[in-house]
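Entry: chain A
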Amino acid sequence: MIPFVINIVYFLLSLALLLAFIRLTRGPSLPDRVVALELIASVVVGFVGVHAIDTGISSLLDVAIVIALTAFLAAIGFARFLERGTQE
Partner candidate 1 sequence: MAVPALHRMTGKYIGWALALLPASLTVYFVSLIPALQANGSLLIEYAWLPGLDITLNFLVDGLSLVFALLISGIGTFILIYSGSYLAGHKYLARFFVLMLSFMASMFGLVLSDNLVTLFVFWELTSITSYLLIGFNHEDIETRKSALQGLFVTVAGGLALMAGLILLAIMSGSYSLSEILSSNMALHEHAFYTAAVICILAGTFTKSAQVPFHFWLPNAMAAPTPVSAFLHSATMVKAGIYLMARLNPSLGQGELWSQALMLFGAATMLTGAYLAFSSTGIKKVLAYSTIMALGTLTMLIGVGTELALTAFICFLVAHSLYKGALFMVAGALDHETGTKDITVMGGLRKAMPITAAIACLAALSQAGLPPLFGFIAKELLFESLLESPIWSAGLTIATVLAAMLLVGVAGLVAIKPFFGKSGNTPKSPHEAPFGILIGPAVLSVTALVFGLVPFLPEVALLQAAIGSVNGAAVETNLALWHGVNKPLMLSVVSLLLGWGLLASWNRLRSPLNAINTSAARFGPEAGYFKFMEGITIIATWQTRVLQNGVLGLYLLILVAVTFGLTGYTLLTKHGINLTLDLADSHFYEWGIALLLVAAAAFSSTTHSRLGSVASVGVLGFGVALTFILFSAPDLGITQLLVETLTVILLVLVLFKLPEFGNLSSPFERYRDLTVAIFAGLVMTLVILAALDVQYFESISSYYIENSATLAYGRNIVNVILVDFRALDTLGEIFVLSLAALGVLSMIKLKAEDQHKP
Partner candidate 2 sequence: MNLELALPILIPLTAGAVSIALWRSIRYQRIIAVLATALLLAASVWLLRSTIDQGFLVMEMGSWPAPFSIVFVSDLLSAIMIVLTGIIGLAIAIYSLASTPKGHEKFGYYPLMHLLLAGVAGSFLTGDIFNLFVWFEVMLLASFALLTLGGERAQMEGAIKYVTLNLFSSAIFLSAVGLLYGTVGTLNMADIAQKVATIEDPGMVTVISMMFMVSFGIKAAAFPLFFWLPASYHTPQVAVSALFAGLLTKVGVYALYRVFTLIFTQDVDYTHTILLWAAALTMLTGVLGAAAQFEFRRILSFHIVSQIGYMLLGLALFTPLAIIGGVFYIMHHIIVKTNLFLISGITYRLLGSYDLKDLGGVYKERPLLALLFLIPALSLAGIPPLSGFFAKFVVIRAGLEAEAYVVTGIALLVGLLTLYSMIKIWAEVFWKKTPEHVTDLRRLRGEVKEKHNWAYFVPVIGLAACTVFIGLNGQPIYELAEMAAHQLLNPQLYIEAVLGAQR
């Protein structure tokens, strides 16, 4: 049962990745793209979790910790950019 479910989960997550990427390409504004990027980071966390179960390797969770702790920095960077950009 688990392998079947896991495949479904992989499928859903892949779909989520691609959909998020579609938003990233469409924009239209930079914040829209950033939101999509953030979501992709979250989906990768999901991928990591599922993969940890799939392979039985709990060490993979460290990857998820890193994403959780640092991925949002990119968003802050972009936001900073936007703030600076309109200053001029």
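Inclusion criterion for the candidates: all candidates are chains of the complex that A comes from, given by their letters.
As a working rule, a contact is a pair of C-beta atoms (placed from the backbone, for glycine too) under 8 Å apart; a residue touches a chain by one contact, two chains touch by 3 or more; residues count from 1.
Worth saying up front: this structure is predicted, and the values here are computed from it rather than measured.
Colleague: Since the rest of 1 or 2 are in the complex but keep clear of chain A, which one touches it?
Modeller: Candidate 1 is the one in contact with chain A.
Colleague: Under the definition above, what is the set of chain A residues touching candidate 1 in their complex?
Modeller: 7, 10-11, 13-15, 17-18, 21, 24-25, 27, 30, 33-34, 36-37, 40-41, 44, 47-48, 51, 57, 59-60, 62-63, 66-67, 70-71, 73-74, 77-78, 80-81, 84-85
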